[in-house]
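To start, the structure under review is shown below, and the notes come after it.
The complex is shown incomplete by one protein chain, all other protein chains being positioned as in the whole.
Chain IDs A and B follow the sequence of writing; residue 1 opens each chain.
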Amino acid sequence: MSVMGTRVVRIEDHKLITSGGSYVDDLREPELTGAVHAMFVRSPIAHARIGSIDVSAAREAPGVVGVFTADDLDIAFAPGPTGEPWLARDRVRYVGEPVALVLTEHPYQLADVAELVDIDYDPLDAVIDLDDALSGRTLLFDGTDSNVAGGKAKPFDEKLFDDCEVVVTRTITNQRVAPAPLEVRGAACAWGEDGRLTMWLSTQNAQIARDILAGGLGVDPGTVRVIAPDVGGGFGAKIGADPEAVVLGWASRRVGRPVRWFETRSENLTAMTHGRGQRHTVTIGGRRDGTVLAYRLEVVQDAGAYPRAGAGMLPGFTRLMAPGVYRIPRVEVATRSVLTNTTPIAAYRGAGRPEATAAIERAMDLFAAEIGMDPAEVRRINFIRPEEFPYTTPSGASYDTGEYAKALDAVLSAGGYAELRAEQARRREAGDVVVLGLGIAAYVEITAGDGMGESGRVDVNPDGTVTAYTGSSPHGQGLHTSLAMLLSDQFGVPMDKITIRHGDTDEVPKAVGTFASRSLQLGGSVLKQAGDQVIERAKEIAANLLEASPDDVELNVDQGAWQVRGAPSGGTVTWAQVAAAAGEDGLSADVWYGDVQPTFPFGAHLAVVEVDTLTGKAVLRRIIAVDDAGPVVNPVTFQGQRHGGLAQGVAQALLEEMSYDADGNPTTATLADYPFITATELPDFELVDMATPTTRNPLGVKGIGEAATIGSTPAVQNAVVDALAHLGVRHIEMPATPQRVWQAINDAREGR
Amino acid sequence: MIPVGFSYRRASTVDEAVGLLGEYGDEGKLLAGGHSLLPLMKLRLAAPEVLVDIAPLADLRYVRTDGDTVAIGALSRYHDLHHDEVLRQHAPLLAHVAGAIGDPQVRHRGTIGGSLAHADAAADLPAALLASDGVLVAQGPGGRREIPAGEFFLDPFTTALQPDELLVEIRVPGQDGVGWAFEKFTRRSIDWAIVGVAVLGQSVGLINMAGTPIRATRVEEALAGGANPAEAAELAAEGTSPPDEPHASAAYRQHLARVLTGRALERAAGRVPAGL
C-alpha cells in the first residue's frame, strides 16, 4: 500500500529528542582534536576609516594562538570597487563587520582577548536612510560615483493610468528583519596530512560552500571537503558560505591547527545577512466596478553595506512576481538597490516574493477602500482564471497552474467571513474599545526559481537496503522522511531499509542544495528519475534470474520483489538477490536533473485581529490558510512548513524589525531587544487543504517552504488596517507596533 | 557571551555574607538567583571581581504573617511567591506580580530581594512594592534597619542599600480585602513592561515612567479628594519622565499610563475582596 500522502512520523526525530542533533558546535570528530577556538573582532561603528590596529596586547594574553587582521591575510578578495573583503581593511562599512580574528586555546579566553585588540576608528558619515543613500552625498566605496548597486530609476509611462477612473498611490516600507535561526552560524575545520581542508559548516549548501572556500583560499575545489552536519535552521541566511568561513579555513592553515567557531547571538543579529528591506511606491488604477487596469511598482532595495543577493536577486524576484494573482493588463516595475552602512541583505524565507505580494496585496486593499468595495470581491474580479493557465504575466513569469478564486473562497468559508464581518459591524456600532479586523491576502509565488539543477543517486545494496544520496540539504524540513517515502513507494522497500544521505561533498560532489523551496520538487524528482533508472536495470537482472524476458517481469511493490508478470506463484527474486547479481558496479544510478522549471504555489490567507483602540495593541486571533503546493507527500511535514511560514510571516507584520539609529548602531542586536515571535503572540493555525498539481516536474509537486510566509504577512497587515478602516485609517506600516497603531488612529481622527 | 573572570565565594550565613561584602567593598557583588546580574555580566556590562553567592541562605526563603504584616524572606523566588498560599491570601498583588515576571525559568531562579536591590525602573516588583507601602529590611555590620520602599529607590539601578548591606526581608501591610490590579503593557508577553501600573486600594505604582519606580501621587491625591477612577487616571502622567525610544515615545508611554491606570483602578474597584 502506498505511503504517499499519509501521515508518517519523521525518521529524523529520534536522535533529536534523545541525544540532540549533531550541530557544528557539538562535533567531537577526531580530526578536530586539539582545535583552537575562534572569535571575530567586529566593527562597533557603522562607517569609519580604520586608523590603526594594535594587536600587541592581545597577542600577549594568556591562551592566545593567533591574532590576525587583513594585513596578515595572503588571499585575494573579490575584485572591483564594491568587493567585500574577508576582513575589513582601511574601512568598515557596518556594525558587525569582521575586522580581526582571535584564536585561543579555550573558548572562555576569546572575549577576553578580543577586548584587547585596539582598533583606532576615524568615523565617517553613516549612510542609513535610503534617500540619503540614493543622494550619493556620502559614498560607501571610493572609485564609485553612486551608492546604487543594481537596477536604475527609469521613466515611467505617463499614460499608464490614463483610462483609470480611480488611481491610488502610496509609499510602503517592507522592513528589514533578521532571519534568526535558533542555531547561529558556526564552523569547524581541519587540514589533513593529505593537504585537504575539511570544514564542517552550518550551511544549506555544502557544494556551493566548497566552491566559495576553494575560490577564496585559492585552491582546487577537489582539495576542499565541506560537510553540513545537522543545521539548526537557515531560512535562506545560511546559503553557501559567508566570508568568515574563508578566514577560518585560512587561519587553520596558518596556525596548523583545527579551528572551531560558533558566533554569539549578538554577532548573529548584526553580521548574518538580514532579509527584506525594501521600500515600495505602489500605484494602482482601475474602474469603479472593481477592474484593475494598471499597476506600477517602484522598488528601492536596501542592499546593506556590500552587494550580496540584495543587489540583484531579491528585487529581481520582486519584479517578476509583482502582479501577483491578478490579470492586470499593464504592469510597470522599476527596481534599484542601494548600499547603506548596515548589515548586508540577502535571502530570507521568500526572498523577494513576500515583498512583491505585500506590495500588490496592500495595493488591492487600498484600491478596494477607495472604490468602497469588499476586498474579497475586488480580488475575485481580477483573479487570473483557471482556464487561462499557463499564464504569462506582463512581468514575464509563466505561471503553471492555479485556482486562485477557489483558494480564497475556501478560506473565507472556513473562517466564516460573513459572520466575522457582522461581528465587526456590531462592535463598531456599539463603540467597543476592542475592534475586529479582517485581512485577506491572495498570493502566488515562484519556487525553484533559480534555474539550477539538482543531483540524486540511488544505490540498492547487496543486502537489499537502499541508500540514496541527495543534493538537497535539509535543515529541519524533514526531507529525509519525504524522500524515503518516495523511494519506499517506488521500490516496495520498507522505510527502515532506506537511508538518505546529504551534505558531504565527498559523497555528493555535484549538487545545489536547499533554498527557494526547491528540495522536494528537484531533489525528489531527481531521485525518482534515478529510481526509475535503477528499476530499468534491475528489471533486466531480475529477468535473467527468473529466466524470463525483461518485458515479462514486474516489480511487485507490495512485496518489494520481482516476479513474472501475472504469475506471482512462479517465484520471486528479492532486491537483495537482484543487487547481488548486479556485478561489480553494483545496482546504482546517479542522475543530474538539469532541465528544471520553476513552479508557482499559491494560496489565500484570512487573518482576524483584534485591536485595542486605546493602547494601539493588535493581537492576531485567527489565521486561516490555503497553501496549495500540489500533491502532498507527507502531510506531517507539509503542515509543519506551513506552520513555520505562518509564524514568520505574522512576525513581520506585527513584531519584528531589525532597527538602526541614525548613526547606524543596531538597536535590536540581542534577543532581548529583537522581538522574535513567541508562542503567546500566535493563535492555533487553521489550515485548509487544496492540491493543484504542476505540470512541470515528474512528481507534480510545488515548493512549500516559503509559501505561508508570503501569504500571512499582508493578510495580517491588511487585517490591522481593516480593523481601523471605519476611523479613516488607510495604511499602517509594518511592524504594526502598538505605538504605530495608536498614532494611526490619532492621525485619522485629526484628519491627517 | 562569557562573563569577565571573577572569584566565586559562597556565604553560609547572613553575617558571613555581610563580612564578605565588607571585605571586597565595591569589587564584590551579591549573587542570589543571578537573573539580573548574570545577564549583565555575560554582556560584559558588569564585571565584579568577586561574586558572593547567598543562595545557600535557605532561611531567607519564607512568607509568613506577623500580626497585620506579611513578611517575605528576601531570597524567596518569584515562583514560590506566585504559588504561596499565605501571600495569595494576604498580599495577592505581590503574588500576582511575581507570576508575571519573565518566564517560568526566570521565575524558578529570580528572587524578590534580587529584583528590588537591582532597582530597574522597568521591573515589575519594585512598583508593586511601592504601591503596597512595603518596607525593606537590610542587614549590615551594624545590624538590621528598615527602609520604607518610598525611600529605597534613589536613582536608576541605585538603592539606599550600603555596599556592605544585604536585603533580608520585605514587609508589607496585609492586603486582605483591599482591591488590587496589575496592568503590564508589553508587545510580547515575555517583554519587560513598556509601561506598567500596580494598584492597591488607592495606591498606584508606575513601572517604567521615570528613572526609578514611582508612585502616581497626583492620581492618589485626586482619589483621596473624591475623584472617580476615570478622572483620577487622567493625572497618571503628571510628573513622570518616561524613556523616549523609537518603539515607545515618552508621549506614548504617558498616554498608556493614563489608559492603564484607568483600567487598573476600575478593575481594583471591582475586585474586593481580593483574590487571584
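Note that a residue touches a chain if its C-beta (ideal position, glycine included) is under 8 Å from a C-beta of that chain, and two chains touch if they have at least 3 such contacts.
By definition in this document, contacts and distances are computed from a predicted model.
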item: Record-based protein name (UniProt) of the chain missing from this complex, from "Ferrous iron transport protein B", "Carbon-monoxide dehydrogenase small subunit", "NADH-quinone oxidoreductase subunit NuoE" or "Carbohydrate ABC transporter permease"; value: "Carbon-monoxide dehydrogenase small subunit"
item: Interface partners of the hidden chain - shown chains only, full complex considered; value: A, B
item: Contacting the left-out chain in the complete assembly, out of A:337, A:357, A:637 or A:697; value: A:637
item: Touch criterion as defined above, residue of A:18, A:52 or A:569 at the omitted chain; value: A:18
item: Which of A:671, A:691 or A:727 contacts the chain that the document leaves out; value: A:671
item: Touching residues (missing chain, whole complex) on chain B; value: 1-8, 10, 31, 34-35, 38-39, 42-43, 51, 53, 55, 79, 102-106, 108-109, 188-190
item: Chain A, residues in touch with the chain not shown (by the definition above); value: 9-10, 12-14, 16-23, 25-26, 28, 107-108, 180-184, 230-233, 235, 262, 264-266, 475-478, 636-637, 639-640, 643-648, 670-672, 676, 678-680, 682, 684-685
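The definition used in the following text is that only the chains that are shown with their structure count from here on.
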item: Separation of mean Cα positions, chain B and chain A [Å, integer]; value: 43
item: Residues of chain A defined as touching chain B within the complex; value: 107-108, 110-112, 115, 264, 266, 614-615, 617, 655, 659, 661, 667, 670, 672, 675, 677-678, 680-681, 737-739, 742-743
item: Chain B residues touching chain A - in the complex, by the definition given at the top; value: 1-2, 4-5, 39, 43-44, 185, 187-191, 194, 246-249, 252, 255-256, 259-260
